[in-house]
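Complex shown without one protein chain; remaining protein chains in place.
Just so it is clear, A, B and C label the chains in written order, and each chain counts residues from 1 on its own.
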Amino acid sequence: MNRLPAGLYQPGDSVVHRLDAAAKLLCLLLLLAAVVNTAAPAGYGVWVLLLALLIRLARIPPRTALASAAGLGWFFLLILLMNLCFYAPEQAWVSVWIFRPSSAGLLQGLRVAARVFLLLVMSNVLMVSTPPLALTGAFERLLSPLRFIGVPTELAAMILSVAIQFIPTLLEETDGIRKAQTARGARFDSPNLWEKGKAVLPLLAPVFVAAFQRADELSLAMEARGYRADIRRGRKKYPPFRACDWLALSLCAAAAVIFIIIR
Amino acid sequence: MSVELRNVSCVYAPGTPYETRAVTELSLTIRDGEFAGVMGKTGCGKSTMIQLIAGLMRPSGGQILLDGQDINGKNFDRDGLRRRVGVVFQFPEIQLFETTVKRDVAFGLRHFGWTEEEKESSVREALERMGFSYEAVKDKSPLGFSGGEKRRLAVAGVLAARPELLILDEPLAGLDPLGREALLTLLGELNRDGTTILMVSHDADTLAEYADRIILLKDGRLFRDGPAAEVFADYDALKDNGIGVCRVREAAEALRRRGWEIPAGTVRYGQLLDEIAGRWRQ
Amino acid sequence: MKEAVQAKHLVHTYSPAGNGRRSLDDFSLTVMGGEFLAILGHNGCGKTTLARHLNALLAVQQGELTVACLDARNSANVWKIRQRAGMVFQNPDNQFVSSVIGEDLAFGPRNFGVPEQEIPRRIQQALETVGMSGYEKRSTHLLSGGQKQRIAIAGVLAAEPDILIFDEVTSMLDPEGRRDVLGTIGRLHARGRTVILISHDIEEAVGADRVALIHDGRLLAVGTPREMFTDADLMRRTGLTPPLPVRVYNDLRERGITLPFCPLTMEELEEALCR
Partner (left out) sequence: MQTISTVKKAILTAVCIALCVVLPQAFHAIPNAGSIYLPMHIPVLLCGLICGWPFGLLCGLAGPLLSSLFTGMPPAAYLPPMAVECAAYGCVSGILTRFVRTKNTYADLYICLIGAMLSGRVIAGLARALIFAGGSYSMAAWATGYFVTGLPGIVIQLVLLPVIVSALMRAGLIPARYPEVRSDG
């Protein structure tokens, strides 16, 4: 049971699966920029087609790809209503208390909802086609230039790597503590708000104490292995982008440029 | 308290790629007042079995009966189960969290409807059983003690409820010889006073010495079940199936190979010594 | 052969005022290069405090200590000492910095400034030594306890230390894991490494060159396993249970049977009884 959770990732062997995670993340950012800058309704039609193509390429079942957006129906409704009622108060049809619905608002609401939908499905395709570990690595890689403005990116990367390494251990340990306290008669729920807080203490306090103990031991082990926060260590080498990564990047960049110019 | 497993199966994460059968069609009975040792390789289903008996997990099939009552049945008293069955998990010291030893040891007693005096006397008894002076430790923080002491405090927290069935998962791991000795003596005493004990351990010598019987699991199924003398009789065949080193048995076996007539069921140290002394005098 | 470790009159206390209980008290010990020394004592006797001195994780408060001919009192030597004397800890889950084995093994060499192109060779060699070649790309959390501990050993080996300190490395493992790890330690000693094994399990020390017994922060005695384990009085004072053959010898003597010699191993017990 001591397993690192895989999030939404589903193993596969498609072109999209095989792209470098950092390249994929960059592609996503480019596509997001393009989507946000799309104004014409026809543009959104094009996007839906492109998205269908992408899902096809990634060989992800459409149901999986759309799953993240499907559960958010009420959320889209909310976006629509908010924009409908508040976006353009000066062109309102009627005015009820603070609500001032307008057709410009309706259009804007549809636009925002479409954007959010596209963003969600696109990021979902990324998460379904890339292992979480590779994605974390991609974040590290893309953020590593921040070291030039004095951000300790290597330290941050080390912290992330240690954090991931601890996830399965702590998951198992937390589950063990929950069971141990249940066996001792702990009940983690209570109707009263103040008591509710205290009810989870038998779980939370030991989890933190155990986790901090582990941190203590690991930091000692790291020092024993020669770690020093104050010196530069050899930097992690990332594999260079391959031809297909560059191709994907240039396609996305082209899309971004086109959509931003045409709007 | 008697325990009966009837055809119990347990599957983790059913229907996912990670589906694992932890326990398969397990049937066994532990009699009231018995001291049973549970052995098996890591991942053989020992932990799942004790969690099922303690009612911390639901089986996917079969029944678990405590004193003849199905613990997953509709009318079963779950709160009573928590009181009557005590579980000492592996490295139980991490479960300590209260501000004082007294509060921590009394934690399990909150829902029993006991009076303050009853609680206090139970806490006092549990702490003294574990070798602490009640007055000296009751107001201290349980988190400030040393590793071995914390282990004893955690066990006291389980004993305070006066369980009829005590389940222990590797209670000796990490203890030094003095700590082991003290804990084992206590378990022996509790067992004599009528507590049924179910102890998971890799330590074959210890279980041979203390347990009335050994339950050996393999791949989630019952593999061997009987007194240590019987189960360890085909020691060499079992070595790769999760029986740890039993030195007494190894010594006896070595002497048998040399032509000594020592019974194959020699698994306790005293037994071995008697046999050797007996043979030597001849 | 040169001394790997030389401790003279070490004193250490954890309370800041320096007046608390002494975890190490006038502790002197010499470990020769290439030796397999086992340090035994019950929990809280000062074993771990000693181990942390040997790796410069604790600074010398009083007394002298040289590790691999480096003076531990000189703070400039701290990093050199850590490179020469590697340490493996008790809990296999609290020693990894990455969930990818290869990344974790590269940690030590990178810290010690080993050139990047040299690191893959070191990783290969370390994995080969612990018998886990081909595990670079695997994930740490899918390993068994014994395998984790062997990877932890490989992580220390990748820095190529001369002295290896094992602080209760088997106490959280199952019998199988324990056997694997002890086998690995034995192999490392056979290949010429200085091994310092800290434990409270006497059976692990039977194969050592020498055994040091610690009690209340003091060195009680040091000598061959035979000298130490057959001394009933010494065993009682340290709170340790002697190995089974020695117990048999002692208990038979109490029953009026004296074996020709005191056996230490199972083979010797057979020998002593079947003469």
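Here is the rule we go by: a residue touches a chain if its C-beta (ideal position, glycine included) is under 8 Å from a C-beta of that chain, and two chains touch if they have at least 3 such contacts.
Keep in mind it's a predicted model, so treat the numbers as computed, not measured.
*Asks:* Just to confirm, in the complete assembly, which displayed chains does the hidden chain contact?
*Replies:* A, B
*Asks:* In the full complex, which of B:F35, B:F97, B:Y210 or B:Y235 touches the chain missing from this view?
*Replies:* Answer from the full complex: B:F97 touches the omitted chain.
*Asks:* Which of A:L50, A:L142 or A:A211 sits in contact with the chain that's absent?
*Replies:* Of these options, the touching residue for the absent chain is A:A211.
*Asks:* Looking beyond the chains shown, say which of A:L142, A:L160 or A:L247 touches the absent one.
*Replies:* Touches the omitted chain: A:L160.
*Asks:* Which of A:Q91, A:S219 or A:S250 sits in contact with the chain that's absent?
*Replies:* Here the residue in touch with the unshown chain is A:S219.
*Asks:* Can you list where chain A touches the absent chain?
*Replies:* Touch set of chain A with respect to the missing chain: 4-8, 68, 71-72, 75, 78-79, 82-83, 86-87, 89, 98, 108, 112, 116, 119-120, 123-124, 127, 132, 135-136, 139, 155-156, 158-160, 162-164, 166-167, 170-171, 174-175, 178, 188-189, 193-194, 196-198, 200-201, 203-205, 207-209, 211-216, 218-219, 222-223, 227-230.
*Asks:* Just checking the interface: what residues of chain B touch the absent partner chain?
*Replies:* For chain B, the residues touching the absent chain are 97, 99, 141, 143-144.
In this text, only the chains that are shown with their structure count from here on.
*Asks:* Provide the labels of all chains in contact with chain B and in contact with chain C.
*Replies:* Common neighbours, chain B/chain C: A.
*Asks:* Look at the interfaces A-C and A-B and say which one is made up of more C-beta pairs in contact.
*Replies:* Counting C-beta pairs in contact for A-C and A-B gives the edge to A-C.
*Asks:* Between chain B and chain C, what distance separates the C-alpha centroids? Give it in angstrom.
*Replies:* 30
*Asks:* Centre to centre, by mean C-alpha position, how many angstrom separate chain A and chain B?
*Replies:* 45
*Asks:* Under the definition above, what is the set of chain A residues touching chain B in their complex?
*Replies:* My answer: residues 1, 3, 173, 176-177, 179-187, 201-202, 205-206, 209-210.
*Asks:* Please name which positions on chain C make contact with chain A in the complex.
*Replies:* 52, 55, 57, 79, 82-83, 86-87, 89, 91, 93-100, 103, 107-108, 110-116, 119, 139-142, 155-156, 159
*Asks:* Please name which positions on chain A make contact with chain C in the complex.
*Replies:* Spelled out, the residues of chain A in touch with chain C are 2-4, 133, 158, 161-162, 164-165, 168-169, 214, 217-218, 220-228, 233-234, 237.
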